[in-house]
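For this depiction, one protein chain was excluded, whereas all remaining protein chains were kept in their positions.
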Amino acid sequence: MGLFRVQARAFEPTYPLLQGAEIAVGWYRLDGRVAVKPNPWLPYLLLGPAGIFVLVFFVYPFLQVFFLAFQDSAGQWSLENFRVMVDDFNFAPSLINTLMLCFAVVPVQICLALVMAMMISRVDRGRDTLLYIWTIPLGISDLAAGIIWLSILEQSGFFNSLLGYAGLIDQPLNWLNYQNPVALFFAVVVAEIWRATAIVLVILVAGVGLIPKEYNEAAEVFGAGTWRRFFTITLPLLRPSLQSALILRTLLAFEVFAVVLILGGIDLPVLMGESFKWQFEYRDAGVAATYAVVILGISIAFTLLFLWALRVPEEAQG
Amino acid sequence: MKRVGGSSAMAWLFGASLVILCLWVLLPLYLLMVNSVSTPDQIHGWPKRLWPEISFDTILFFWNFQGVAQAMFNSIVTAVITLLLSILLGTPAGYGLARFRFRGKNLFRIMVLMTRAFPLPLLALPLAVVYLQIGLDDTLIGVALVHTMLALPFTVLVTFSLFLGIPRELEEVAWTMGCTRWEAFRKVVLPLAAPGIAASAVFAFVVSWNEVFAAAILTVNNQTLTAFLVQSLDESPVHLKFAGGLVLVLPALVFIFAVRKYMFSLWGIASR
Partner (left out) sequence: MTGISVAGIQKRFGAYQALTSVSLEVRDSEFTVLLGPSGCGKSTLLRIIAGLEYADGGTIDIGQRRVNDLPPRLRRIAMVFQNYAVFPHMTIYDNVAFGLRTRKTPEAEVRTRVMRMAELMDIGAQLSKYSAQLSGGQRQRVAVARALVVEPEVLLMDEPLSNLDALLRLQMRAELKSLLQEFNTTTIYVTHDQVEAMSLADRIAVMNGGHIEQYGSPMQIYSRPATRFVGGFIGNPPMNFLLDDHHSYSRQVGLERPGKAHSLGIRPEDIQVYREMATQCWPVKVGVVECLGPMQQFTAELDHQMLRVTADPDLALHSGETLYLRPDPAKVCWYDGEGRMLPV
């Protein structure tokens, strides 16, 4: 191995005096001898463990998902799993619900986060506190977010109590079941907006921080008003951040699972939940993996779509 | 505040919207806490008061519920394993990326960045099959390995930018003063990087603590707290969920506070 050859070379007996001198003086230590020649293996030793880990726990299972989805239980190539999945009465609703949730949630989150980022850029005192409060949901799991909104929206929850105090209802209404699909849908939308706007906010605040103040000041000197500056300076320069926020949030929206499970249970099927059900309740890894392939498929499709739609022309990149 | 509109009415409106947005975040958290310190009867009663009579019945019920203590313990063990694995694997990789030029560096970076574009919890599905074959099914280490995969890209990218921010000369001057590469790292780089490494360690802990899907897929008897709550959804009473929710949320509050300095490097950089 190169490593040892190099080490040997550093202390070749060409300079027999050297070793004796080093030890006699005792000034320079001889332990842990390493040749000065940059050890070409060192970066690979440092990155190797992480790289192998990613190969084993990302690349391999990623490929395995496809084997599971496209093979039957006997190991033959087949579309049987897809047939089972599509024939399941929950498949179409789960696909539609997942996409609808994404379309309802993500635009609101982007706009809300944009407003919040603009507001934060105008605050000097208390900026850190504000940022801390607004980013608290970052650390809260979707399960906990579901439970939090359950406490508000369940039959004897705080929302109904408020309506009761206001005299609008005489007895608690049940918002979270199949009889009220629109309310259930919006309950999930509200919970998702509450939980996951913070990640968009952080990406956008970081993006705003990267825009040099001089651009805005120059525009102000030329007489551009607040709105004009926002639309002609800030928004275009924020496009890379908006792009990554949009992609990240859309992908996470397709993974929606625990919030829906807590608030809607079986009344609002989504792709991730169906995948879980097939794996955990029906013990059918093949169909569960087929759902995973569907989620991966729409994730990749939307990533490519956003990359294309929001591309920044090469020559306009600062 | 500076340059807020022209009139005081605009300033007032601006301030009011700040407060409303803060309440929008904080109020649901407050209501969950109210529920958790109310008695089960109050939780099921209607209409409900917006401030509690402090009672620990619900919390105690949760704590004594069959399997909860074990699930909490399991969650902590899993999160600690995740933390250790992602720091031990991620920190050297971040250092390697920051300090060396070598063939394959870009490939590695792209591989790490790519993982961000995939719904990683789904990887638990094929791994569940593999775990059955190699005896890792229903084990905490099996769950922790998947959680490490979730946290590792962040750890690598955060430590990468962390080490990039520590001037190379500090190390080089230590080498000229009699340090081996390892000694220079330990005496000079590590003390400077420690707070950032701690932040990404806390991050890894919370990623694992919060994760639902993979934990629920991979465990049956050895459930983590999230898996326990999801799997016992139908049979458990509603006040159990509220107490569980509070227990899930509390570490998150501490966590966001602890890493607030690194917020942008954790999410800002890593999401690029």
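Per-chain numbering from 1; labels A and B assigned in written order.
Note that contacts are C-beta pairs under 8 Å (C-beta built on N, C-alpha and C of every residue); 3 or more make two chains touch, one makes a residue touch a chain.
Worth saying up front: this structure is predicted, and the values here are computed from it rather than measured.
Student: Out of B:170, B:220 or B:233, point to the residue that touches the absent chain in the complete complex.
Tutor: B:170
Student: Touching the hidden chain in the complete assembly: which of B:179, B:201 or B:229 does that?
Tutor: B:179
Student: At which residues does subunit B meet the chain that is not included here?
Tutor: Answer for subunit B: residues 167, 169-170, 172-180, 183, 187-188, 191-192 touch the chain left out.
Keep this in mind: only the chains that are shown with their structure count from here on.
Student: Could you please state the distance in Å, as a whole number, between where the Cα atoms of subunit A are centred and where those of subunit B are centred?
Tutor: Subunit A and subunit B have C-alpha centres separated by 12 Å.
Student: Name, in rising order, each residue of subunit A that touches subunit B in their complex.
Tutor: 28-29, 32, 34, 40, 42-47, 49-51, 53-54, 57-59, 61-62, 64-65, 67-68, 116, 119, 122-125, 128, 130-144, 147-152, 154-158, 160-162, 164-165, 171-172, 194, 199, 202-203, 205-207, 209, 244-245, 247-248, 251, 254-255, 257-258, 261-262, 265, 272, 275-276, 279-280, 285, 288-289, 292, 295-296, 299-300, 303
Student: Report the residues of subunit B in contact with subunit A in the complex, numbered from low to high.
Tutor: 1-4, 14, 17-18, 21-22, 24-26, 28-29, 31-32, 34-35, 43-50, 88-90, 92-93, 95-97, 99-100, 102, 104-105, 108, 111-112, 115-123, 125-130, 145-146, 148-149, 152, 156, 178, 180-183, 206, 209-213, 216-217, 226, 229-231, 233-234, 238, 241-242, 244-245, 248-249, 251-253, 255-257, 260, 263-264, 267-269, 271-272
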